[in-house]
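Sharing a structure here in structure tokens format.
The complex is shown incomplete by one protein chain, all other protein chains being positioned as in the whole.
Our next item is subunit A:
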């Protein structure tokens, strides 16, 4: 049984305009799916629809089954139960995804306490362990989010998402807001941690090269619908849709430019 199964998913704006149309995909336990598309293609909305967290006024249609529970139309109580357990999420902008007035350690402690019921010293030890897993020094626990760097913040956000011990991790452009060198580090870290826990990954990005690096299968989105999907190797190797081809070509062109400039 799929861990996540979206069938004919649609997301409708309050004005009635459909921002995501007829989208279907599935994620098996331990598998990695990439959602690629330009800004405004509906990638992030799809992720929020999966969590049942669409912005006020937007409505989801079709079906999303996450961990055996129907998300579309589910009650808040049902959703609270599956959020965190079945799936948790890492966001694009790590500064706004962390509470500015709460010390980092407490923010990581929240999901650990809820999920594992730890208190006091055991909880503190678990927070330290979570920090070291994302390669952060223990002193970061006492810092506020604005006192640490962007890469460190995203590591904290990853630690929080992993602390829920979800079956599926949704990463919504987790490296877009970071410097290129930090990007590679964070990506490698995410890759290793997800693999180490046998977690499934839904990776969202606009950069085909980055998504292809982590995902086994990709879905290419354009203006709210899937234009192409399949195994990453096939899609990148033999893109069938003109839009996918242009994505692959532009990624190749950038790489070619680097090769040309190399001594």
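Keep in mind that, in the parts below, contacts are C-beta pairs under 8 Å (C-beta built on N, C-alpha and C of every residue); 3 or more make two chains touch, one makes a residue touch a chain; residues count from 1.
Rule of thumb we're sticking to: contacts and distances are computed from a predicted model.
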| item | value |
| --- | --- |
| From "Pyrroloquinoline quinone biosynthesis peptide chaperone PqqD", "ABC transporter permease", "AtuA-like ferredoxin-fold domain-containing protein" or "Acyl-CoA desaturase", the hidden chain's UniProt protein name | "ABC transporter permease" |
| Of A:32, A:83 or A:222, the one touching the omitted chain in the full complex | A:83 |
| Which of A:7, A:28 or A:93 contacts the chain that the document leaves out | A:93 |
| Absent-chain contact - pick from A:161, A:235 or A:248 | A:161 |
| Positions on subunit A contacted by the hidden chain, ascending | 48, 51, 53, 76, 80-85, 87-89, 91, 93, 96-102, 110-111, 114, 144, 146-147, 157, 160-161, 163-164, 170 |
